[in-house]
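Of the protein chains in this complex, one is absent; all others appear in place.
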């Protein structure tokens, strides 16, 4: 290719993939050497970060991906996906409908938790002790961002989200093996202790808080933590959408057809409210 | 819970997930027993189909998931995702933008190829030989569906898409080990042979055709093949979107700003066309 | 601009819009001459079809746009939009979530009805009488497409959808004034008469059937009928999303939190189902 059109090619410049007829390289690796030789989590790491992880790092990443696949059909994302297939969408459209909803409130807590853990870690590098660093950064988060401390608290799983202790235990094991430092597990536990004390009741670390420990230990940026959560939850989306396809239904609404909404505006139809 | 509201609960009935405070079971398995013990591909299989695959089955599934993660920033889905992040969307919105586009034309070939292979397999069960069955069903596809035979042909990778022979080789190995039957690999090869002959030039099996062999061998329904392709390609979407976030840009268009479109309508602005 | 890069410009060729610094022309009309001088429905017509409609044509189009703005918060599209804003999405994301769901089943009936009306109209051009043409094409639709006759029947509005007679009356008036031919209103009524007889009860023309009469009378292609329905319903989406923003809520699910789903899979958690 001559230099003509180089500005057009440069507009779509990437470090991720190179191709020639009959050849595909991802991050410099021929695709045929990756297929069959790396695991899917290793591939996810390679694509998003640019180097291959060790098998142990990939195993820990895999735990987080396995942990977050589903939280039931009444999560708004999954509900939307199930409704979508009854409107005529294929699995791609159902996935898009669901993943789009994993925004700041529904899917952003993991990203935010990675950020909060990072704040605490940064302060500790300046010599502040763990508990004090955690308390200060919780205060800062609540002052600057939201009263919700991301990654902690669950309206349903009390006193404990079963995924959190399991993931923390696997991080501990990885730390013992030298795979990760383990300091973000300590940070997560410190936050939980402070929140429990402040609230006077358990404020359990939830799936976002626990996977954020894993992602922070492995060095993923917060935004990637959200992306990986979306990837993991997409598995549940596919499962639920496919189940709904098999259950059938047309234009499935949020409640059974016998239920209606309460009209609260002016001029109600007589006898309706 | 009393029976009151059972109609509401039944509206969202599912075989996939059960929960109680502190407990989550997926397809009957406590989540804490899955985390750390099953691979991500095993989890994908469990969620979408309801039972755990053998490690060997999961390995073959993993090969298909690894193979399809990316095909460059100029695929419309990836381009849309990269543009999306420059418009202010997070990774969830970028993923949604991309996956939504993996519709019949861009993401449906794998699903269609599974279906075509199934037609051929069905006819063979009636005693028709492989080559004859393949030829007849190719004819039927082109008559009833599209002139494009799904899973074959590539405008760029000639004479061969490097992913196809690698995946077929792994299916052959799995067949030799008794993991799969190997008959869909034969069906895929028969189609290719026929198309090469009819066209008088190589019509290479592409990534859709090759992953469809894997999915058909493992017994996945065609629609799930599309869902799994979307899941795999989501990895590339995340990687590209994240790279674009780091490259920056605002309202990135499809071409460099110096380029404009050709106006072909009435009353052109003087000197512009 | 020299000819260099013309292939790039041609890739995005369009009849719709022309620009130069300080100048914008839509379908050849300077934007500043359109603003304040044409109505929004006239602009919609100009953009999608290429010429300005008469005020009378635009008025009839406006009736269809006004008629379809909302059908309640439990339509899956609107429900999804309301859930979406509680997940953190802005109005753009909420609209996207809703409009994406207006697919073949939820939003395609108007497009399909335009097509069915066109079949009947075509047969009549060959000299077949109205009732016979309608009966034959209903049979053909049910044989080739779906048992549902698009645009007719409503599970809720019985015996009549209040929007249909109003729209048909306005079409009749426009026909009397020579704005449209009125033949698609006749076709719609013929279908309804046949369905009522076949079912032995009212099968009311619904909003899709009635707006399809309008769109067919005005010469819109079926696919545009779907697009215009999406545009109209977007008004309801914005209204509901904005109301939900003001109501608040985080991660709103389809049912109140006290309700759960029925688990129908293996190994239920004791005492839960």
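Chains: A, B and C, in written order; residue numbering restarts at 1 for each.
Note that in this section a contact is a pair of C-beta atoms (placed from the backbone, for glycine too) under 8 Å apart; a residue touches a chain by one contact, two chains touch by 3 or more.
Treat the numbers as computed from the prediction; the structure is a model and nothing was measured.
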Exercise for the section: Name every shown chain in contact with the chain that has been left out of the document. Expected result: A, B, C
Exercise for the section: Touching the absent chain in the whole complex: find that residue among C:96, C:113 or C:203. Expected result: C:96
Handout entry: Candidate in contact with the missing chain, chosen from A:14, A:181 or A:196
Key = A:14
Fill in the blank from the handout: Contact with the hidden chain, among B:16, B:38, B:64 or B:89, goes to B:89
Problem - Residues from chain C at the interface with the omitted partner, ascending - result: 7-8, 10-17, 19, 21-24, 26, 30-32, 34-36, 38-41, 43-44, 47-48, 62-63, 65-67, 69-74, 79, 82, 90-93, 95-97, 99-104, 107-108, 156-163, 165-167, 170, 221, 223-224, 226-228, 230-231, 234-236, 238-243, 245, 247, 255-256, 258-259
Exercise for the section: Considering the whole complex rather than only what is displayed, give the residues of chain A touching the chain that is not shown. Expected result: 1, 5-6, 8-20, 23, 25, 27-29, 50, 93, 96, 100, 254-255, 258-269, 271-273
Handout entry: Hidden partner interface residues of chain B, rising order
Key = 4-5, 8, 72-77, 79-80, 83-84, 86-89, 93, 96-97, 100-108, 155, 250-255, 257, 259-261
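Here is the rule we use: only the chains that are shown with their structure count from here on.
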Exercise for the section: Count how many hops through touching chains it takes, at the least, to reach chain C starting from chain A. Expected result: 1
Handout entry: chain A and chain C, separation of their C-alpha mean positions in angstrom
Key = 36
Completion exercise
dist(centroid_CA(chain B), centroid_CA(chain C)) in Å evaluates to 31
Exercise for the section: Round to the nearest whole Å and give the separation of the Cα centres of chain A and chain B. Expected result: 22
Problem - Interface hub residues of chain A, defined as touching at least two other chains - result: 8, 72-74, 79, 93, 96-97, 100-104, 107-108, 255, 259
